[in-house]
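Here's a slice of the assembly, chains where they normally sit.
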Amino acid sequence: MAVNRHADAAAPVRSSGPVSIWAGRHVSTASASLGRLVRQPFASLMIILVIAVTLALPAALNLMVKNASAISGQWESALDFSVFLDRDLNLDEAAALGRLIEQRADVVSVTLISSDDALEEFKAQSGFGAALDQLSHNPLPHTLVVRPSPANTGQSMLLLREELANLPETDVVQVDTDWVQRFHAILDIVSQAILIGAVLLGAAIIVIIGNTIRLDIQNRREEIEVTKLIGASNAFVRRPFLWTGFWYGLLGGLLAIGLVSLGLHLLDAPISRLANLYQSGADVVRFDLREIGSIIGVAVGLGLVGSWFAATRHMRKIEPR
Amino acid sequence: MIRLENVTKRFPGGQEALSGLDLAVEKGEMVFVTGHSGAGKSTLLKLIALIDRPTGGQVIVDGQNTRRVKRRRIPAYRRQIGMVFQDHKLLYDRSVADNVALPLVIAGVGTREASRRVRAALEQVGLLQKEKRNPETLSAGEQQRVGIARAIATRPKLLIADEPTGNLDPDLSLEVMRVFRRFNEFGVTLLIASHDIALIDKLGCRRIHLEDGRLQNDSAAEEEVLVVRPSTEDRWR
């Protein structure tokens, strides 16, 4: 009956092959765990709801950010710099300068507007058409419309503008400064807020889901204690809890996706109105399969890790010395 | 089978439950542990089942020093011992049959064989007709018998029972002791803590009396030790 001769010790007990036992145990434990959830519908639903709501928040935030950036990409057009060049630069020189500027990392594209084109456009748009016909010469210079890279922050935009203004060929750089600065200041705040929100939500899902599973398992501490006392290995004791955690995670994750989809459905109308404004047929960005997978993955993962820790913690407590 | 050498158990509060206990139980013996409330009977049984460890001395079970059983080997160690707990330790979220089957499931016994053994064990304690019930709906004595059935279902070589008849009437107590006796005849070593001195006397087994954590009296020293030699062919299995 020596402990180190385990196979020998277990001999009186006729067992089937180890793999089929392992698989069989998992199948029966999985269905037993699910059965337990179904038998306590209120308690299970509460826990699944907690997980779902907790996961829905960051998922919703993520979708919002994605939709916002899909839209805000098109805002950039409002942020072009108009670089009015010196009046004595000719068209070729202006084009050469444009190509040069276009090579900057913080610039997406440069469009050249010749002074003639500019005047035509101005006449058409300003309502001064007839009056300007009286002009003896074109007072407008060649202009480079510089579109900065969307990666720019408020700071780097200011820098870019300064550098453009300091070019010897530049007369004046015009831009709707207020809008640009506001836009970037707000973008900065939003991205910082999203970062803080993400950290808070990340902490929330770990703390909330972990704690919920911990409390649920603590309620079943008797099961841990008794099965340990009659010789179950840690793996055996943990198994039903891991399956419970798995089911909680899976069902919670699915419900989270459902909740967010519902919320998105409610946002459908205003978002598509906005999309229309850009004439971009751009639809509302929804979950793609990868995201659905990762939400469920996170849910199941947290369920498993949470129950693993909680069960192990309880087992430690009742271990001799 | 069991050898205790100068075993001391002192609890964190300073309470000394066992003091310098020396004891030897041979293979195939059936031994009763008596002593007043708080004498250290349960503590002794727990040390043997490795539910707790001694603060001093050695506990050697089947040649294996419990001190040297590492944490991850404890489950395998415990699986070799059948244990009846003083407070039953049943699980109230499953049926009586599932409770009794639990150690068999842990040992990886096939479903067919396990259910056969569960029914045999419940039969022996007279609870076969209640196998589908939840232990919560059983009387205290019935719960105690479920605990006994669970301990014998695995057919261990060593069976440890802590006050297995505390909630049973005299007839049933005798019945349970007869079950234990039959086990003993098949070579199982038994160590039973009990207060029922009348019953113990009736059985005429060796009796170890504890007093405040010390060995006060060992009937083996007086009478002939009652050892049922395990038969060469293990009939019981």
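Per-chain numbering from 1; labels A and B assigned in written order.
The rule we apply is simple: contacts are C-beta pairs under 8 Å (C-beta built on N, C-alpha and C of every residue); 3 or more make two chains touch, one makes a residue touch a chain.
As the structure is a prediction and not an experimental result, all values here were calculated from the model.
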Overall composition (this structure file), stated as a label formula: A x2, B x2
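By definition in this document, only the chains that are shown with their structure count from here on.
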Gap in Å, rounded to a whole number, between the CA centres of subunit B and subunit A: 59
Footprint of subunit A on subunit B - complex, ascending: 1, 50-53, 61-64, 69, 71-81, 83, 85, 89-93, 102-110, 113, 150, 154-155, 157-158, 237
Partner subunit B, residues of subunit A touching it in the complex: 1-4, 6, 9-10, 12-16, 18, 21, 25, 36, 220, 222-223, 225-234, 236, 319-321
